[in-house]
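With one protein chain held back, the other chains of the complex are shown just where they sit.
Note that the chains are named A and B in the order they appear, and that numbering of residues resets to 1 at the start of each chain.
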Amino acid sequence: MAATAQTALQVRELAEDRYKYGFVTDIESERAPKGLSEDIVRFISAKKEEPQWLLEWRLKAFRHWLTMPEPQWSSVRFPALDYQDAYYYSAPKAKGDGPKSLDEIDPELLKTYEKLGIPIREQEALAGIAVDAVFDSVSVATTFKAKLHEVGVIFCPISEAVRNHPALVQKYLGSVVPYADNKHATLNSAVFTDGSFVYVPPGVRCPMELSTYFRINAENTGQFERTLIIADKGSYVSYLEGCTAPKRDVNQLHAAVVELVALDDAEIKYSTVQNWYPGDAEGRGGIYNFVTKRGACRGVNSKISWTQVETGSAITWKYPSCILQGDNSVGEFYSIAITNNHQQADTGTKMIHIGRNTRSRIISKGISAGHGMQTYRGLVRVTAKAEGARNHTQCDSLLIGSKCAAHTVPYIESKNPKAILEHEATTSKISEDQLFYLRQRGISVENAVALVVNGFCREVLQQLPMEFAVEAQKLVAISLEGSVG
Amino acid sequence: MARQAISADQLLQGFDAGKGALPGRGLPWLANLRAQGRERFRTLGLPTAKLEAWRYTRLRPFEDTQFRPATEADGRINVDVIPALLKGAAARIVFINGLYRQELSNVAGLPAGVSIEPLAKALAAGSGWIADHLGRVAGETPQAFFALNTALMDSGVVVKIARGTSLDLPIEIVHVSGLTDRPIMYSPRNLILVEEGASATVLVHHVGLGAGAYFVNGATEVDVRDGGSLRHYTVEAESIDAINLATAHVRVGRDAHYEAFGLAVGGRLSRSEVSIRLAAPGASCKLNGAYLMRGAEHCDNTTVIEHLAPHTSSREVFKGVLDDESRAVFQGRIVVHKGAQKSDGHQLSKALLLSAGAEIDQKPELEIYTDDVKCSHGAAAGQLDAAQLFYLRSRGIPEALARNLLVQAFLAEAVEEVSDIGVREAMMDKVVHWLPAQCYLQEQWRGR
Partner (left out) sequence: MGPMLDIKNLHVTVGEKEILKGLDLALPAGEVHAIMGPNGSGKSTLSYVIAGREGYEITKGQILFRGEDLAPMQPEERAAKGVFLAFQYPVEIPGVTNTTFLKEALNAIRRSRGESELDAMQFVKLLRRQTKELGIPDDMLKRSVNAGFSGGEKKRNEILQMAVLQPLLAVLDETDSGLDIDALKIVAAGVNRLRSPERSTLVITHYQRLLSYIEPDRVHVLAHGRIQRSGGKELAAELERTGYAEFKAVAAE
């Protein structure tokens, strides 16, 4: 049988089963009324018992949002969003005032996270990883808080940070991604519900990996989390996020904002394994993942490194970026994106060189299979002051099957003669020679594809923390199951 | 306060009086084509930065300069020496400010099967094949200046190389512009048809005299039929205040080959927008270029190569040097359409920034809709290599000379892609003459 025909068959068979996180948790939840209005914004703010300034900020964003057209420039295609046909707040119904400790958490919820392989009971937790678990609109548990507190690291839901650390939040919220940045980020500014807040004090090397696990459960619910991480002078933090959602026929919107701030000599390493429900083999359902992630290297010698493994979502639209303000600051972007079946991804990064001797490195590996459609979109901008700036970009696309598409759209702008910019990109088919060679040695087609693709992605996988790298490698293989006959 | 660019209508109004004098009067098909072009230009309007193809190039000259149509008197000015580039050419056609100057041209002795005529003459003579091709190779395009050229075309040449004919020596077309009282605009339209199995080389040379402003809005259509081959070179050496916008559409047939090289060494704004369609299996193209800018000059190369059939291949190399406050743009897109299996496309764009005010914006783009392809692009920007510079100086070469040497070596990598030896040498001469004065010493040093 021709490889492609066999592929099509296997894709159909597998697509239904391969998303193992597609279950729904049967839990009572409390929702805001459907739809989007100033009242909903006020409702969310009131639920979170927010100070007046934050409500004002949300309302400012909401009013601005009403005036903004939908962004048209990316290559993703989808029917117009009906913002009124969704819920903007959904929380598992709390018994009384909400959980004081893990013992009070609804056992259904604990089971959910167990099924997802995310242990939130500390005694069962992976040593060295603190987890914040966000379920629909609220954070349900944060582990190892006490241990982190000892060294002064703040790791808590952002709604809690608003109450307990208002000065820090007010100083940095919206300072990297302003409320009027883009349509999706502005919506997030108006209706964000939860997310993580991290503050690492000067000179502290965060003793464990911090991790947030996002789960969309409720139907017709958008998730709008907001994450803010501040690494003060000379500090270091590594942060991981993971995402899943149940299988549903209708598309759900996920419009998150992540802001990172690194001060002098600080370093933030941010890793994402995004595995939202991608929709079925025909392209029904799945998450619209419209995310704004941006980091500011404000201080000298600071460093922000983004690593992402994007295998899920019906549509992914995200460009984790670095604004390299401090002299000698470093920005990195390592990405693996996989689009199979009818998935679409338009992803990449922006590296804005402002300080002197700033450096950036971009490695993007895109894999397109089935009817998958993928675009790398990147901007490297060297401003006139960024003397000695350096960028290296490597952008490779691998195509599996004749119906997929891969685009590479880099913008490379330099205003400084003492800057050196290099960009390389390739697009090619998965090699029949390599697959045959591996099969001759007894390796099945599926495993041969997984091996070749993992080899193709190796430089990026190496950037992930150990525990995540193994998971990511498996995820890469699962995402491509049945894509080659 | 920012000055307002004039509107498409305002620009057209300036040309309404002369409409009746445009070539090809009384040809209904042409009148129709011009009317369509005019309407299209009005609909599209002048390009703004909102258009992806014009993202990095602003039409500033239209904010401060008013252009009038070129007149016969503008074309009759005396030119002492024709700035021809080639010693041996099969034919030479000379235009001054858009006007064909027969007494300065030489088209005698061309072999049978080769026909070269100024557009106006060819239209007057009623050459039937022109109607079948003009505007048809390009088809409907969203390019405002191409449409404007269609409406106002008043200069340019039509070339036809008949089936199986091969012309070894290049045809040289010289456009001299400038030395007018007020800024003029003219619209050369070129049509090149290379029939089945035929081959030819064409060099188009735009050169400015004096320092005045003028605007050349060129458009070219090229059809290389099955098994045919065309080498198509351009040199733009416009005056410091001049604008040269050139839009080309090329169709390459089965097993046919198209080679282009564009050298830009001057002009306030020079923009070349080339679209190549590799329309049938085995079609191939090389699209290369180099640019050298200084002062406040702005150069834009925007290219699209479309692979529409299996087994098509493309190569693209652009190199540029930017001094002072000059600025250059390279936007190169390679599209491999569904079904164009076994295609390969490779592209490279490199720029040297010699000064703190210079700027380069590059956007190499791959758009792939099928899997069995091999495509790549590379882009780089930087300054002269300090280690190389030091090495040369440590061998006793003065710094200025060493710089020139390195710049020249950098550009040579692109210029060497020109397969016609005579044209390649002429191009390299242009490069050397662009460099600061020490380059003459350098020529001696190299023993040229």
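In this section, contacts are C-beta pairs under 8 Å (C-beta built on N, C-alpha and C of every residue); 3 or more make two chains touch, one makes a residue touch a chain.
In this text the structure is predicted, and so the values were computed from the model without any measurement.
Seen in the complete assembly, the chain not on display touches A. From the options A:L55, A:L168, A:I443 or A:I478, the residue with contact to the unseen chain in the full assembly is A:I443.
One chain is missing from the display, and on chain A it is touched by residues 3, 431-434, 436-445, 447-448, 451-452, 454-459.
The definition used in the following text is that only the chains that are shown with their structure count from here on.
Centroids of chain A and chain B (each the mean of its C-alpha atoms) stand 45 Å apart.
Looking at the complex, you find that chain A touches chain B at residues 384, 397, 399-402, 404-430.
The part of chain B that touches chain A in the complex is made up of residues 338, 341, 351, 353-383.
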